[in-house]
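Just below is one structure, and these are the notes that go with it.
A single protein chain has been omitted from the complex, and every remaining protein chain is retained in its original position.
Coming up: chain A.
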Amino acid sequence: MLGICRTKASLTLQRLAKLNSFRALSSFTVVPKFALPSSNKHISTLSGISQHAIQRCSQWRCYASASSAGLSQDKITERVMTVIKLFEKISAEKLTIESHFMKELGLDSLDHVELLMAIEDEFGFEIPDQDAEKLNKPSDIIKYLCEKMEDRQYVCM
């Protein structure tokens, strides 16, 4: 019980550190391959403990290549589309890979922020503001995520 309290306290401190800056810090996490559960596991915001555990493992490098670890273009596409479909404000019929969030799906800028936060939670890293403004279609998001995955060779939970 004490352990859980401590991890929660450290997490709230991290959140408070972020509160003081107006820009979201981009933090990338590396996870060793053997600790990987199924790649479609959704990180909920309440599972603070698993996030803390991921960050502690950040000094371990992962030698898995992108395709073998399930980070291929199709897998990413699948995950992104699942996350977007789960978003209640989007009707699933109008949703395609090229549909513009603001113009075709009628989303707000605040809705857009919520959507990107859901994607950040799913993939486990933060998207900085300058990049977030340009991601207006699912295809943009998929392309951006592929680039980020290839650059860092991260394995996501």
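Just so it is clear, a residue touches a chain if its C-beta (ideal position, glycine included) is under 8 Å from a C-beta of that chain, and two chains touch if they have at least 3 such contacts; residues count from 1.
Operating definition for what follows: contacts and distances are computed from a predicted model.
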Protein name as given in UniProt for the chain not displayed, "AP-3 complex subunit beta", "Septin", "NADH dehydrogenase [ubiquinone] 1 alpha subcomplex subunit 6" or "Leucine-rich repeat-containing protein 49 isoform X1": "NADH dehydrogenase [ubiquinone] 1 alpha subcomplex subunit 6"
Hidden partner interface residues of chain A, rising order: 12, 15-16, 18-19, 22-24, 45-46, 109-110, 113-114, 117, 129
